[in-house]
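Taking it in order: structure first as structure tokens, then the write-up.
Only a single protein chain was left out; the remaining protein chains are all shown in position.
In this document, chain identifiers A, B and C correspond to the written order of the chains, with residue numbering beginning at 1 in each.
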Amino acid sequence: MKEEDVIIRTVIRLMIPFIQIFGLYVIFHGGSGPGGGFQGGVILAASMILYVMAFGVTEGRRKLTEKTNMIMRSTGVLIFSGIGLLAIIFGGKYLDYGAVPLPFVHDVVKVRELLIDGGVEVGIGITVMAVMVTIFLEFYPGGTSDD
Amino acid sequence: MLITVINVISAVFIIVGLFFIVVGTIGLLRLPDFYSRMHATGKCDTLGVGLTIIGLIIYNGFNFISVKLLFLVVFIFVANPVATHAIARAAYKVGLQPWRRQ
Amino acid sequence: MEDLFLLAGLLLILTSFLSLYRAIHGPGIFNRIIAVNVIGTKTILLLVLIGFIYGRPHFLDIALVYALLNFIMTIAATKY
Partner (left out) sequence: MKFTKFLALFILLFSFWLLLSTKFEGWFHLFFGLLSTALVTLFTYDMVFVSEDRGNNIKKLFRFALYLPWILYQIILANVDVAKRVLDPKMPIDPRMITFRSVLKTDLSKTTLANSITLTPGTVTIDIDEDTFLIHAIAKESADDLLEGTMERKVAHVFMEDE
């Protein structure tokens, strides 16, 4: 697959940082705004997909290697289920965030907001992003990985 | 009094913007070939949407919603010509010939 | 002012349907791509207007995402 031309490459190059900030914003404000981990993850994946479309698969693989991608896929699930299990350990139900005692924070609502926005959503976001990029590369001409 | 003036100004912006959007649509339907349709959509839609959102910004006053709207305008002004160009380039590479007046 | 927004929204829907004619009738794939791109742009504006009518600023985030997806869709469509 050929690279895109100069206009598209330049615009995408300058646009990607803002797209990624926007995706992270959507992830971290999941509890209080629209969206959340899944949508934010898709936006992050979209930035990578744009990058691959503009600069080609080889360059995209250099920026986000298969190994990093795999680590991200599993870390996301680990964060998500780890927080859920923490709730069980501290005597609540699975994913019952209010039960987790955090240092410095004592308000149940605050704890819940913190864990949802900062923990669970991040886990979901990372996983969704990594899986989306993997799916995209598997279907992209010349993007198939070896594993 | 001031509120009325602001409302009128923003209404003017929105109406002019909508006018350009309508013109863009008419152009899309009426023009004879693909490349000339690009002119109608690429310019009129960009400015139409831009003007309408600027009208909304004026109506809304200065706060964070306006800032987000401004981002949207900037994004559209950057992304729309690029998208237009991308379509035109793809059509040209496939070998689509432009229409000429006889 | 709310009436104007409502009217603008209706006009946008109407023009979207008119553009849909291009998307269905063609001729050819590129006319369809432009038509879909134009409908996407109108949808962004429609989302913003809906946000204003119902007083829900969260629609703006959705509009931004939609603008992004519209751009990506067009670039991706022109690659094949």
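Just so it is clear, contacts are C-beta pairs under 8 Å (C-beta built on N, C-alpha and C of every residue); 3 or more make two chains touch, one makes a residue touch a chain.
On a predicted model such as this, the values are computed, not experimentally measured, just so you know.
Asks: One chain isn't displayed here. Which of the visible ones does it touch?
Replies: A, B
Asks: Kindly note down the residues of chain B that lie in touch with the hidden chain.
Replies: Within chain B, the residues touching the omitted chain are 19-20, 23, 26-27, 30-33, 35-36, 38-40, 42-44, 46-48, 64, 67-68, 71, 77-78, 81-82, 84-85, 88-89, 92, 98-101.
Asks: Spell out the interface residues on chain A facing the chain that's missing from view.
Replies: 5-7, 9-11, 13-14, 16-18, 20-22, 24-25, 28-29, 32, 51, 63, 113-114, 117-118
Please note the rule applied: only the chains that are shown with their structure count from here on.
Asks: Return the residues of chain A touching two or more other chains; collapse runs of consecutive numbers into ranges.
Replies: If we look for residues of chain A contacting two or more partner chains, we find 4, 8.
Asks: Identify all positions of chain B at which a residue touches two or more other chains, and write them in rising order.
Replies: Residues 79, 82, 86, 89 of chain B touch two or more partner chains.
Asks: Considering the complex alone, what residue numbers of chain A touch chain C?
Replies: For chain A paired with chain C, touching residues are 1, 4, 8, 12, 19, 22, 26, 33-35, 39, 43, 46, 49-50, 53.
Asks: Residues of chain B touching chain A in their complex?
Replies: 78-79, 82, 85-86, 89
Asks: Report the residues of chain A in contact with chain B in the complex, numbered from low to high.
Replies: Residues of chain A touching chain B: 4-5, 7-8, 11, 15.
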